[in-house]
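Below is the structure I would like to discuss, written out as structure tokens.
The complex is shown incomplete by one protein chain, all other protein chains being positioned as in the whole.
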Amino acid sequence: MKQSLIARVGLPRIIIFAFLLLLLALCVLTKQDLGAITGDVIVRFGMNGILALSMFPSILCGAGLNFGVPIGVIAGLVGGLLSVEFGMTGFGGVAAACLFSVPIAVAFGYLYGKLLNTVKGNEIVVGNYISYAAVSLMCIFWLLMPFTNPAITWPIRGTGVRTTVTLEGFYDGLLNDTLSFTVLGVKIPTLLLAAFALACVLIWLFSRSKTGLLMKAAGENPMYAAAAGISVDAMRLKGIILSTLLAAVGIVIYSQSYGFYQLYNAPLNMAFAPVAAVLLGGATTRTVKIRHVIIGTFLFQAIITVAMPVANQLAPDGGLAEVARIIVSNGIILYALMQSGGERK
Amino acid sequence: MTKWKRTLKKNAVPLLFISLSAFAFLYSGASGPVVVSDVVSRFARNAILVLSLIFPVLAGMGLNFGIAIGAMAGQIALFFVMLAGITGTNGLLAAALLCVPLAVVFGWLSSLVLNRTKGQEMITSMLLAFFASGVYQFFFLYLLGGVIPVNNPDFLMGSGIGVRSNLDMTGMQYALDDLLKTDVFTCLLATAAGFGVWLVYQAVKHKKQPLYLALLFALDAALLALGVLGKFGGLWPQYRVMVQIPVATLLVVALVGFVIRYFFSTRMGQRMRAVGNDTTASSAVGIDVNRVRTQAMILSTLVAALGQIVYLQNIGTIAVYSAHENVGMFSAAALLVGGASVSGATVPQALLGTLLFHLLFNILPIAGQKLFGSPEIGEYFRVFIAYGIIAVTLSLYAWKITAKRNATREKKRN
Partner (left out) sequence: MESEQPRLSLRHISKSYSGNRVLSDVSLDVRAGEIHALLGENGAGKSTLMKILMGMDEIRQSGGFEGEILLDGEPVQIDSPKRAHELGVCMVHQELMLVNGFTVAENIRVGREPVKRIGRGERDAACLPIDFSRLREQAKTALERLHVELDGDMPIAELPVTQMQFVEIAREVDRPGIRLLILDEPTAVLNDEEAECLLDRMARLKQSGLSILFITHRLGEVLRCCDRITVLRDGAVAGRAESGKTSAAAIAEMMIGKRLLAIHTSERISFGEPTEEPVLQLNGFWADLPGERVERLDLEVRRGEILGLGGLSGQGKIGFANGLMGLCPSGGVVILDGRELSLGDAGSVLRAGFGFVSEDRRRVGLLSGSSIEENIAIPAMLNFGRFLRRVGPVQMIDRRAMRANALEFIHALDIRCTGPDQPAGMLSGGNQQKVCVAQALTLRPRILLVSEPTRGIDIGAKHLLLNVLLRLNREQGITIVFTSSELQELRSVCDRIAIISRGRVAGILPPDAPEAEFGLMMSGLDVKRSGV
């Protein structure tokens, strides 16, 4: 009975949960501000949620974990910069950023999906390096793009995009602060959570639509799908486009909370945290549920946030918290690969 | 004609990069001696790392982005040698010896994971490197000084916990490079002489086609002439002064290259090639596939560890937390630039690739400055080339696997 409980909840989740409890205990022992830490956890949960949700359509349609997050992120960043360029602030700014990024994300997702359809079975490694190449190519474009708003361009040269574009005065923390309230010393970012919830509901509804079900069928068993008359490649393409779109919107929500658009090499490893999060939540390279995204993102962000003050206590000079993030996220992905590798042969 | 075409097609990638370098060199207006001198030292320090990729490629495991783990083994070895106060050539030797057990264990551990993720080795090795980097950083950042006492505070951060992020390799810098260093023309003369002796031997023993031999003799004569003119004729004085050749390091590179070639002529090497070509068939004829894959990982990690030690003795400081970071990516890109693929690589390809890749690395920023007025464009462009060639090669490889699968099915159907 005990065995089956471990099997049901999953070893990685149990380890991470135990680790989280240990960290919390250490926090209490070292008299950290638990309210502030909890607030941080909630904010990070909200801001990373949609990025993690971008794994959902990709896994659903059979293209596996979406290592193409950076491609969507680039689309979102271009959309975001456009909204800043036109000086749009407040809710209009966030909405414009999302809207501008939609056509770009669809175009990028289409090309990326076409490519992934030719490399079936190797989506992860190809997707990862295509994303790296895209990010490094974009570095050149950031330098050359004809933005003119001084909030974007380098101060002295007046051309080229800065490495970080601040959103102060545009929509910095807009969703975090509007309608927020404080309970037991914990600040609840109402709209941020609502945005993530809305995205989850929309994707859940999508999974209950005709396209969603057919996409699931194409992903689960391409041979069944072919025999039923489903065009597997078209379904995969749709799923990848949707994933790219979610990543684009995800980075806008993330950035408004973070307060900056981070450019150049910043998107490079953006895929790893969301990948690790959904795997931690219980997804595999072939199956995923919305609850995996939610649980996973929460656990993953909680670990990283709670680890920070503890780590600083242990080794004041170094980035021990960063080290914890590296070990946890890559360890989880490796574990998942080993699990799915065992089934192959 | 078709033979020419085939040769051309086979070497399309290196040719493309040779023309790109030539173009960049011409338009950059960079100074010849400076570029040559820099490329020589970059080649010498990076070649062994690139060579370390050959084993897993031929064992069918693709590009081992995990050679960063070997690099970490090298760094750990260097750290403890420095801590023990051994310097100079002795220090390098000690580090080279110490890294062997470390690399063997690390390689073995990696293979445990990789043997459970067949078909996904490349992404797994990349993630393994990231993961190992985390553990490595934990070791240096916290355990050293925090748990394991370190008697020399010079190595530690102010708080006494964790190793400083930059360690000066006093006394060990250039310990290998400086063992034997000559100017470029002396080196040319020596090479030409050795090459000539080998040619005469070949001519007497094998009697190859006379035209082929004549061409090689002409090449040798040209090298000889260049050497004589430069050394005694007083031509190209800048090159004579500025371009110093680290002969000892190059000899080590050559030695590693020969050992790899020898390995693949043995039965062990043949088995590795068999596994790389066809895993199912190999296991059906009684080859222990997992064991061969483990051997490939251990050898790769070991050579990478040695390579990182050679690399760092040239750099002179250990960036404890970042020196290993991009080793896998840049080495893989260099290998591919030389014309290798995910499933096939040779020693000459690795060496040619290292040369071309670092030539590009050197001159692209200069060309970027000249053409666009911004060195950053060149810098970003060279990173793009590295990632781009890996991405394109991997896509083509994955696409080819699918095509090949269909083709064999076709063939079996007659």
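To keep things simple, chains are lettered A and B as they appear, and every chain counts its residues starting from 1.
Definition applied: a residue touches a chain if its C-beta (ideal position, glycine included) is under 8 Å from a C-beta of that chain, and two chains touch if they have at least 3 such contacts.
What you are looking at is a predicted structure, and each value in this text was computed from that prediction instead of being measured.
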Problem - Interface partners of the hidden chain - shown chains only, full complex considered - result: A, B
Problem - Residue in contact with the excluded chain [from B:274, B:303 or B:385] - result: B:274
Problem - Candidates A:8, A:157 or A:208 - the one touching the absent chain - result: A:208
Practice task
Using the touch rule from the top, list residues of chain B that touch the missing partner.
Solution key: 262, 265-268, 270-271, 273-274, 276-278, 280-287, 409, 411-414
Exercise for the section: Considering the whole complex rather than only what is displayed, give the residues of chain A touching the chain that is not shown. Expected result: 205, 208-211, 213-214, 216-217, 220-221, 223-224, 226-230, 287
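The rule we apply is simple: only the chains that are shown with their structure count from here on.
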Handout entry: Centre-to-centre distance between chain B and chain A (centres being mean Cα positions), rounded to whole Å
Key = 35
Fill in the blank from the handout: Residue positions on chain A within touch of chain B in the complex are 115, 118-122, 124-126, 128-130, 132-133, 135-137, 139-140, 143-144, 160, 272, 314-320, 323-324, 326-327, 330-331, 333-334, 337-338, 341-342, 344-345
Practice task
Spell out the residues on chain B that touch chain A in their complex, using ranges where they run on.
Solution key: 113, 116-120, 122-124, 126-128, 130-131, 133-135, 137-138, 141-142, 146, 157-159, 161-162, 374, 376-377, 380-381, 383-384, 386-388, 390-392, 394-395, 397-399, 401-402
